[in-house]
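Omission of a single protein chain aside, the complex is shown with its protein chains in their original locations.
Think of it as A and B in the order they're written, each chain with its own count starting at 1.
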Amino acid sequence: MPKMRGVITIAQESRFQLTDADGVSHLFVLSPHMLAENDDLEPLQQSQAPVQVTYSRARNVIGYLAERLERI
Amino acid sequence: MNILHMHPRAAEHHQSNLDRLIPDESELTAGVKIEAGRSYGFFTDTTVCIGCKACEVACKEWNNLPADNLGMTGQSFDNTGALSANTWRHVAFVEKSGAGGIRDGVEQPFQSGWLMMSDVCKHCHHAPCMEACPTGALFKTEFDTVVVQQDICNGCGYCVPACPFGVVEVSKLDGKAHKCTLCYDRLKGGLEPACAKSCPTDSIQFGELSDLQERAARRVEDLHARGVPSAYLYGTPGAPGATGGMSHLNAFFLLTDRPEVYNLPSAPTRPSRRVAPSLFSGLATVAGLTLAAAFLFAESERRP
Partner (left out) sequence: MTASYTVLERGPVDPPDRPDSAAERDMPRPAGTDAVWRGPTYYGRQALKPAPFEANVVGGYVFLAGLSGASALIATVADLSMGRRAEALVRRGRYTAMLAPTLGSALLAYDLHTPERFYNMFRVAKGTSPMSIGTWILMSFSGAASLCAAAQFAADRGVGPARGIARAASLPAALAGAGLATYTAALFAATSTPLWAAAPRALAVRFGSSAIASGAAALWLGERDGGLTRRLETLAAAALAVDLTADAVSALIYRRTGVAPALSGPAGMVEKVLATGLGAALPLGLYAASRLAGHRPTRGQGALAALAVLAGGALLRISMIKAGETSARRPDISFRFMQPDNLPEADPARDRPTIGRG
C-alpha cells in the first residue's frame, strides 16, 4: 500500500487533511478497520507532529482511505 | 423592514489581521449569542437564494468533506444531486420555465421562474434518526441540534431509512453514518455555522429558533403583501413538514411552490409512533397462535 508523510493540518470527526513537505494538502478518511479514532487526530493536529499515513485509493471521491497512521 | 446597523462590538475589531478568535463572534455576524441550553437552527428563505453554492463550498471546506460524484448531472445547475454522507448542504435548482424547450408564456412574479433552495439536515425536534439509533451515537446537543458521534457509530444503517427527508447516509468509505452537525464545533466556539456565515444574500439565517420563527412569519406576511401569495413556511409548528408527530424542524424553509418541487415530502411522519402498534400486533398474533398450539397439544394428551 502507498505511504505518505506530512503534518495533519485539519482534523474533523474521522477526516483529516495531511499537508506534505511540498505544501500540498491531501484529504484522508479513516478506514473502518483502523485502530486510530477521532480523538487521536486532534492531538496530532495540535502538536503538528510529522506522521506517516498508509493509505488506499477511494472510489469516486477526491480523497484517500487511511489504513494506518503513525508518528515518525 | 429592519435596517441592519453595525453591531457596536464590531468597532472593537477594526483590523482584518486578528491575533485571536473574536469571543462570541456570532453576535457580530448573526446577531445572536450562542449559549448552551437554547435551541438554535436555520431559517432558509428560498426567495432570496441566488444559487451561488457558497454554502456548499463553505460546508465542505470547514468540515473537510471530500468532493465526490465528479461530473455533470444534466439537471439544471445542480451538479451536486442530493444530500449525502459527503455533502451536507445541497442547492436545488428548479427551472419553472424554459426547461426542456418549453417556455411558459407568463413569468412567475418572483425569481423570474427560477426556484433555488439550499437543502440541509432539518435537525428535527423529534429526530427520527436519533430515535432509531441503537447505539446512542446520534444525540441531541446542548444547542438542540442532532449530531452523529463518529467514535460510537457502528454503521448499522438504521438511521438511514428512519429519516423522512433522505438526509443521513452511511459512508461506504469509513462505514459510519454522516450528516450535517450544524457546525457543532463552531457553535461551541461561539461561531455561526459556516454555511450561514458564507451566504451572501442571507437566504440562510442562523439564530435562536423562536427568534427565527418570528422572523420567518414576518417575512411570509411581507411577501404576501408584496404580491407573492404562494409563500409559506415548511417545518414550523403546524406547517407542512412538521406533521405526523414531528412537532417542528430546527432547520425550516420558506417555499413558494409545493414541497415536492424542492424534493421535500408534504406530510412526513415520526416513525417511532409505529413501534407500539406493530410490536403489539405481532405479539398478539403469536400469543393467539401459541394458545391454539396449547389447545392442540393438550388435546393429544387426553387421547389414550
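Quick note on the criterion: a contact is a pair of C-beta atoms (placed from the backbone, for glycine too) under 8 Å apart; a residue touches a chain by one contact, two chains touch by 3 or more.
Keep in mind the model is a prediction, meaning the values are calculated, not measured.
Asks: For the chain left off this view, which of B:I34, B:V91, B:M116 or B:A132 is in contact with it?
Replies: Touching the chain that is not displayed is residue B:A132.
Asks: Tell me where the left-out chain touches chain A, residue by residue.
Replies: 22-26, 32-33, 57-62
Asks: Given the full complex, what residues of chain B touch the hidden partner chain?
Replies: Residue positions of chain B that touch the missing chain: 69-71, 73-76, 78, 81-82, 92, 94-96, 98-102, 108, 128, 131-137, 152-158, 160-170, 172, 174-176, 228-230, 232, 238, 240, 243-245, 255-269, 271-275, 277-279, 281-283, 285-290, 292-294, 296-301, 303.
To be clear about the criterion, only the chains that are shown with their structure count from here on.
Asks: Can you check how far apart chain A and chain B are, centre to centre, with Cα atoms defining each centre and the answer in Å?
Replies: Computed value for the inter-centroid distance: 29 Å.
Asks: Considering only the defined contacts, which chain A positions touch chain B in the complex?
Replies: Residues of chain A touching chain B: 10-17, 27, 29-32, 37-39, 58-63, 65.
Asks: Which residues of chain B touch chain A in their complex?
Replies: My answer: residues 62-70, 86, 150-151, 155, 171-176, 178, 181, 185.
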